[in-house]
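Note that this complex is displayed minus one protein chain, with the remaining chains in position.
We just call them A, B and C in the order they show up, numbering each chain from 1.
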Amino acid sequence: MPEMTYLSAISDGLREEMRHDESVFCMGEDIGAFGGAFKVTDGFIEEFGADRVWDTPLAENAIIGTAVGAAVEGMRPVCEMQFADFIACGFDQLVNVAAKMHYRQGLAVPMVVRLPSGGGFSGGPYHSQNPEAWFLQSPGLKVVAPSTAEDAKGLLASAIRDPNPVVYLEHKHLYRRVKGEVPEGRYEVPLGRARVAREGTDLTVISYGAMVSVALEATEDIDGASVEVIDLRSLVPLDTESILNSVRKTSKVVVLHEANRSCGVGAEVCALIAEEAFEDLDGPVVRVTTPDVPIPFSPPLERAVLPQVDDVKEACRELLAY
Amino acid sequence: MPEMTYLSAISDGLREEMRHDESVFCMGEDIGAFGGAFKVTDGFIEEFGADRVWDTPLAENAIIGTAVGAAVEGMRPVCEMQFADFIACGFDQLVNVAAKMHYRQGLAVPMVVRLPSGGGFSGGPYHSQNPEAWFLQSPGLKVVAPSTAEDAKGLLASAIRDPNPVVYLEHKHLYRRVKGEVPEGRYEVPLGRARVAREGTDLTVISYGAMVSVALEATEDIDGASVEVIDLRSLVPLDTESILNSVRKTSKVVVLHEANRSCGVGAEVCALIAEEAFEDLDGPVVRVTTPDVPIPFSPPLERAVLPQVDDVKEACRELLAY
Amino acid sequence: MATTTAKVAAIEDGSPKAVLTQDDRRALLRYMLLMRATEERALTLYRQGKVPGSYYDGRGQEAISVGTAFVLGPRDRTCILHRDLGAHLIRGVRPGRVLAQMMGRAGGITGGKDGNMHFGDTELGCVGMVSMLPDMALVTCGLALTFQMRKEPRVAMTWFGEGSTANGQWHEAMNVAGVRKLPVVFILENNQFAYSTPNEREFAVDPVKRMEAYGFPGVKVDGNDVEAVFYAAAEASERARSGGGPTLIECETMRMHGHGAHDDMRYVPKEMFEVWAERDPIDRYEKKLADDGIDLDEIHASVKDEIERETEWALSQPMPEAPTALEGVFATSEPRLGDGNAPWSHWKGAGNA
Partner (left out) sequence: MATTTAKVAAIEDGSPKAVLTQDDRRALLRYMLLMRATEERALTLYRQGKVPGSYYDGRGQEAISVGTAFVLGPRDRTCILHRDLGAHLIRGVRPGRVLAQMMGRAGGITGGKDGNMHFGDTELGCVGMVSMLPDMALVTCGLALTFQMRKEPRVAMTWFGEGSTANGQWHEAMNVAGVRKLPVVFILENNQFAYSTPNEREFAVDPVKRMEAYGFPGVKVDGNDVEAVFYAAAEASERARSGGGPTLIECETMRMHGHGAHDDMRYVPKEMFEVWAERDPIDRYEKKLADDGIDLDEIHASVKDEIERETEWALSQPMPEAPTALEGVFATSEPRLGDGNAPWSHWKGAGNA
């Protein structure tokens, strides 16, 4: 298997689906001539033409709203928000039109909204957000957040084939940092199945996206403890079985994510555990997240708010000692 | 003290603040000549004139964005969304412009966004939503959700006086159903303080908004158990002390709200308890919420998704027996 | 590119290709009558407490949804709004299903999931409206984009009120339609009020004047003259179908009922109603057809029959089963939009356009 970056795995997955299926097309700001702000669609306009690689006007509701119309007519649009932060500008079409379409009218809306998300590189308050929790509070949307190159490609394929609107969170900090073996050709990583990133018996760290590698690094050696790391991969549907199985095994849980704390995905996972696995717990369910602040620009400030390896280490140590 | 409906308490509070302070003004669709879709501002245009009771064009970002500009220049705008559901149309200005203003630039944004929220009267998927959790995931916004007439007036006053953008959730189902004694003249109910709606020792039901009365009715008599009911009133800031104190006392908690389940306020409260009060718990932390579905229109369907008195009774019974 | 009346526009490119037979004209009147009768019956059911929630209708605006939708071919697609019941009826929705919809019955078009006019019969090619206005204008652009990408001679049509033109999504839709030259027809219904808000508080200048700057024609017609509306729509859809791009047609009319049944309309000057009552689109068309010797009684009778039958059917429908409330949040298959009826004689035997 060839080795690819997370970024090229996304491009490869998108290219494969577009080659395989005429109805798949992409749209977004500067995705054509420029190949996208992060070059995910570099070379696409040359291969697929300007119709299937549409450089849209600067209008996020227009991107998502026209995608909905195309999707109900049988196309499979893949929308790119230039940064995940801009989803707030297309929010209404996503949560009110796309998300509720099937429940109200029984129409499928096979579309994907790609969100280059997350911080860690001085993007500042408007180029670093992790908006996934908004979508968990918006019934009708599926949500995925790959952490590896292989999953990035496989989950994108599943998202494109899925008959529902899928929010695909691609973490910018992983684009060129994460490399891995990626199968050639088309394959799907099913939505709704978590991945055990490392087996363990003493404690479980549950995470997704960019924080998975932080979890692995932080728990590689904590005084020899055996730490299990769960990569959720898919946030809607959430793989509650895998979460609960791991908790039953280790009885101690740290939930880790980069998004803000209040009503984040971590809150949902903790609530799930506190309700479904109460008897299996040997200690409090601990969250390590970005506090409830915007993401500051300056490196020392950003470091101070984003979860660091040491924060996770400390949380695990305390819980192990509990 | 005069008795007022929840609705007239809101009107009264807004009128008092406008009489007291020239810089307070309101804006929204059909709030002038028509007095607002729910008549909250009935008679205002006659008393305060068309400038301070602005019938805006049909444009939610315009309402919130112009309010931000007025607020930073020293006004205290009170915006009305005709239904809370339409906040999705003004979402960007609220979460990106208003919410982050002070953190980034140190400017105060003393504005209020009134959201007539919630279901229970066949409003259907677009006139019944409870969007509060979105705002807890948007640092920089304060969020309140009164359940009584007295709090409705007092919390609105505090929201208007607060130097930050405050999302004020007024539950439509309470407008004319809830009555109570309301002090005359100006007074404030401080933001960030929960209210003990009923003292108890065996179990705590934590709720807010329309579900507080459901909690009280459901727990009036459960085989003689002593059930404490906490009315959060304010969701940001969240009164974690009151929550934890009650849990320490009763050791059993049911969290109840009308909003959807995943990443809702209930998830945050459960996570808080699972982390901070683990040792005090004598049972799982149980959530009673609307499942992750849009709110259907037809009465039997709507009843099937919104939390009912019996659902709460059953959850409490099970937990008490635990 | 100039903003013109339908008539002038027609003259500009030769007399209109569109032709109405006497049967077509009977049909136009019948659909207007059917719309009014259905809404009157729905209002009665509402007053009897059989319609939960709120109630909205298009009283006085019948000529617009009927005159515009009448031009559509089977494979054209629609996003129909809350004042436009006539468009649903023309595409083939039975009045009974509309009444059942409003009563929240299982037999309603959304099976009780949504209410009032928030529906679209997907089997007849309609993507139902959402409440947020004018979001469907962008969805319509997406339907049209698909026709364009597939090189299919099809048209997407949608409707919106004048108040909605103040919203940012309206602009994004017009701009996208202009940039991509999409095969779409926008029907702007200026019924003088947006809920209680009059034109002058929504915009400084008549929105039809904006169209030139979006790069496509803006046409203004008498919205209470069903044939004027029809000819303008026929020309616009012909243009769209043949690759000429979008058109916006502003139909001047008056909302003769409140925004919803709860609305006392205290904000509307009495005289306005008197003036506009004189221009009732149905009365006017009936006079015209009567002068042409068309038998109105026959039409009235058949409409009355239909409404009675349909009401009976609607009332016989059960409420939905509670468990269905939890079903259908996610799709597991991909049902396609179906084709709609195309009653205009132009389409007879034309097969699928």
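General observations
One rule holds in what follows: a contact is a pair of C-beta atoms (placed from the backbone, for glycine too) under 8 Å apart; a residue touches a chain by one contact, two chains touch by 3 or more.
The structure displayed is predicted, hence computed values, not measured ones.
Set against the missing chain, the residues C:215, C:260 or C:335 yield one that touches it, C:215. Remark: the omitted chain is touched by one listed residue; of B:4, B:31 or B:70 this is B:70. Interface note for the absent chain: among B:5, B:41, B:93 or B:290, the touching residue is B:93. Counting the whole complex, the residues of subunit B in touch with the unshown chain are 25, 51-52, 56-57, 59, 61-62, 64-75, 77, 92-93, 96-97, 100, 102-110, 139-140, 142, 163-164. Within the entire complex, the positions of subunit A that touch the omitted partner chain are 29-30, 32-34, 37, 55-62, 82-83, 85-86, 88-89, 121-127, 291-294, 296-305.
Residues touching the missing chain, restricted to subunit C, are 166-172, 175, 178-179, 181, 200-207, 209-210, 212-216 (touch as defined at the top).
Throughout what follows, only the chains that are shown with their structure count from here on.
Set against the C-alpha centre of subunit B, every other chain centre is closer than that of C. Averaged C-alpha coordinates give centres for subunit B and subunit C that are 37 Å from one another.
Subunit A and subunit B, compared by their mean Cα positions, are separated by 30 Å. Distance between chain centres (mean CA atoms), subunit A to subunit C: 41 Å. Touching two or more other chains at once are residues 85, 88-89, 125-126, 292-294 of subunit B. Among the residues of subunit C, those in touch with two or more other chains are 110, 113-114, 118, 130-132, 168-169, 329.
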